[in-house]
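Structure incoming, see below.
Every protein chain but one is kept in place in this view of the complex.
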Amino acid sequence: MTNDVTTEILATHVLDLAKAGKRLDGRGLDELRAVRITPGYVTSADGSALVEIGDTKVLAGIKLEPGTPFPDTPNAGVLTTNAEIVPLASPEYEPGPPSIQSVELSRVVDRAIRAAEAINLAGLCVTPAEKCWTCFVDLHVLDDSGNLTDTALLAAMSALKFAKLPGERFGIGPTAPLAVNHVPIETTFVRIGDALIVDPTSEEEDTCQGRLTIATDELGNVVAMQKAMVGAFSPRDVMELVDRALAHGDRLRALINQTR
Amino acid sequence: MGSVGAKEVPVLLDEHGKRIDGRGLHDLRPLKIEAGVLQRATGSAFVEWGENKVMAAVYGPREVHPRHMQQNTKAVVQCRYNMASFSVDERKRPGLDRRSQEISKVIGEALESVLFVEEYPKTSIGIYIEVLQANAGTRCAGLVAASVALADAGIPMSDLVPAVAVGKIDGKLALDLRKEEDNYGEADVPMALVPRSGRLILLQMEGHMTRDELKTSLDMGVKGCEKIYEIQKAALRNRYSLGNNGEGGAQ
Partner (left out) sequence: MVLPGQELEAGDYRPGPGTYRADGKIYASVAGILSIRPPVVRVIPFSGPYIPQDGDVVIAIVKIIGPTYWLVDVGAPHYAPLHYSGTPWKIEYGECGEYLRPGDAVVVRIEAVDQNQRIGVTMNGDGLGRISGGIIEQISPTKVPRVIGKSGSMIRLLETSTGARMTVGQNGRVWIDGSQGSIRTVREALQIIDREGQKSGLTDRIKLFLEQSQSS
C-alpha cells in the first residue's frame, strides 16, 4: 500500500527523529537500504540488470547498434542515456512528454558514466568519421520509493559490466564483452534539519531541505555532482558528504564486482 | 538473439509435429504470474510467459487528469501499453508508437467491459503495462497481468480475464505463438475471454484462415484461456494465502 500522505506532522516527525540520529524505517543516518542486483534480467538486451534499493526498482537495458560518429568526435563511439519514469512507478505520473524528473535523472546518470570514462568510447569507433557503435543505456523506473539516481546508475553500470558487443550480429568483428574501464557510483544524500542522511526514501525526499548526489570512481576521484530540490549545503557539508560518498562507492563497487 | 541476419524461413514444425521449442500444437508456453510486486501501485502483477516479461500496475480510482476527460456517470479507464526500448532485438525508440497506442486502446476497452465503472463516477482507473522483454503475445501477456493487477487493487470486476493468441504455422493451427512462429506464420488471432460468460472481449486477426480454421482457432483459444484463468486464480490465492501466522513464524 502506498503511503502518499505528506503532511506537516510527517515533516516534523522526520525532523525530530533526525535530531535524535534516527530515521522512519529505523536505519542509521549513513545506512543504505538493502541492495539487490540481478544481472542479465532481460535477454533481448545486449546487457541488462534489475537493481533494487529497498522498494525502489530500476531496470537498465543496454543496446549496441552501428551508427555514425558525431562530427566533433570522429574517433569515438556514441553514448546515449535515456531514463523513463513510467506511470506504473508512482502515483505522481502525468501524461505528456518525459517529465522534468526523467530528464534530470537521464542527465545525472549520463554525466557520471561519461565523466568517469566508464566505457572506452574510442574503442567503439569502427571507421573514423564513418562508422561506430552507438551504446544506448535505457533506464526503466518500475517503482519509485526514493533515491532513483543511485539505483539507476547502479543498474546502468551493472548492465554495462555484463554487456556484450554484438559484433557477429551486425557483421562488425567478433562478439565480445563490452570493455568497462571504470565503475562510477552515485551516492545521494538529503538534508533533514541539520542531519545529512544517505539513500532517502520517497517520504524523506518529500520532506527534505535539499538533495546532493555525488559520483565517485574507484580511484577516489569525484566525477560528477548534482545539487537538487529546495535547500542548501555548506562547503563543509559538501566535503563531509564527499568522504561518505567515497566510502559508500567502494562498498557498492565491491557488490557489483561480486555479482555474477 | 542473433536472428536478425537470418533471412531464410525456419522450419516451424518438424516431422513429428513438434514446434521449434518442442511444444505440440495445443500447448502453452510456461506461464508464471505473481501478484502484488510493486510497493507504490494500488495493485500490480508480473507475468513471465515463455520469454515475455511483462509488468502491470493499477492506480485509482482517482481524480481524472486531464479534467475534461471526466465522465459524470462512470470511471474513465486509462490504459497505457508501452514497450521498453530494450525489450526487442532492434532497439525501439522510447515512447508510444502507433502500434502501442492501438493496443492500449483495445486492452483498455476489453478490461472496461468487466469493470463496474459506474460505481466510481468522475474518477479514473489507470492501467499501466510495461513490456520488459518481448517474444510475441505481449498484448495477451499484458492483459493477463493487468487483470490480476486490477483484482489485486480490489477494483470490482465481473471476472478475471485470460487471453491468448492462436496462429497458423506451416498450415497447422497452433496455440500461443512464439516470435519465430509469429514472424513466419500465416495467421495470428489474439483473443481475451470472460470465462464466466464465455464471451470474447478482445479479438484481433491478421493473416489468412478459412472459416473452419477460424472456428477451430476460437475453440483452441477458449481452451487455452481456461488454463490461463486457473493460473491467474492461483496467483491471487497465493497473494492472499490464508495460512496460519503461527506456522513457521519468526524465531
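Worth pointing out:
Per-chain residue numbering starts at 1, and chain names A and B are given in the order in which the chains are listed.
Here is the rule we go by: contacts are C-beta pairs under 8 Å (C-beta built on N, C-alpha and C of every residue); 3 or more make two chains touch, one makes a residue touch a chain.
As the structure is a prediction and not an experimental result, all values here were calculated from the model.
When the full complex is taken into account, the listed residue touching the unshown chain is B:A151, out of B:A151, B:L173, B:M209 or B:C225.
One of B:K18, B:K215 or B:R237 touches the chain omitted from the figure, and that residue is B:R237.
If you put the missing chain back, the residues of chain B touching it would be 42-43, 60-63, 72, 116, 120-123, 151-160, 194-197, 233, 236-237, 240-247, 249-250. Residues of chain A that touch the chain left out of the display are 1-13, 16-17, 20, 22, 24, 26.
The rule is short, and it goes like this: only the chains that are shown with their structure count from here on.
Chain A and chain B have Cα centroids lying 31 Å from one another.
Of all residues in chain A, those touching chain B in their complex are 2, 4, 41-45, 48, 55, 57, 59, 61-63, 65, 82, 84, 86-91, 94-95, 136, 138, 140, 142-145, 166, 168-169, 171, 202. Chain B contributes residues 1-2, 4-5, 38-42, 44, 51, 53, 55-57, 59, 62, 65-66, 80, 82, 84-91, 94, 126, 128-130, 132-135 to its touches with chain A in the complex.
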